[in-house]
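Structure incoming, see below.
Complex shown without one protein chain; remaining protein chains in place.
Now for chain A:
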């Protein structure tokens, strides 16, 4: 049993799923579902489709270069069965997987740090650009606040006078 990767979205193709397409030059393309097959026949490049793994990796959204990826490789020669070796391999797979997930999390964190700064920068730039649009509103709010303060002050003064007259 061999788990293949989809040509378009790079998800795993389990046995009995999807479809295989063989081009005239004998190159084999595997697709996980009809969505991927149709995009291929519409001659779209998976690098420019935002929902594919290829896009995310080529645009720096996900970790693309790492030593943990080099463990997974297609072997042409079949290894002779050895129970101990299988046990060891399964343990190693888990270890490598844990390391990879940790590194991926770190990568995401670092990316998000820059993203926050970037979003703040763009917000400030937008505010500077469009300050003229909201200026009248700000002035109106300021005037209202000032008027309110003046009314409150005059009321307080009246109260003080009344108290002085009473005494």
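Observations
The rule is short, and it goes like this: contacts are C-beta pairs under 8 Å (C-beta built on N, C-alpha and C of every residue); 3 or more make two chains touch, one makes a residue touch a chain; residues count from 1.
Here is the rule we use: contacts and distances are computed from a predicted model.
A chain of this complex does not appear here, and its UniProt-recorded name among "50S ribosomal protein L14", "Proteasome assembly chaperone 1", "dolichyl-diphosphooligosaccharide--protein glycotransferase" or "GTPase-activating protein" is "50S ribosomal protein L14". The missing chain, though absent from the display, is touched by one residue of A:3, A:26 or A:112; that residue is A:26.
Counting the whole complex, the residues of chain A in touch with the unshown chain are 15-24, 26.
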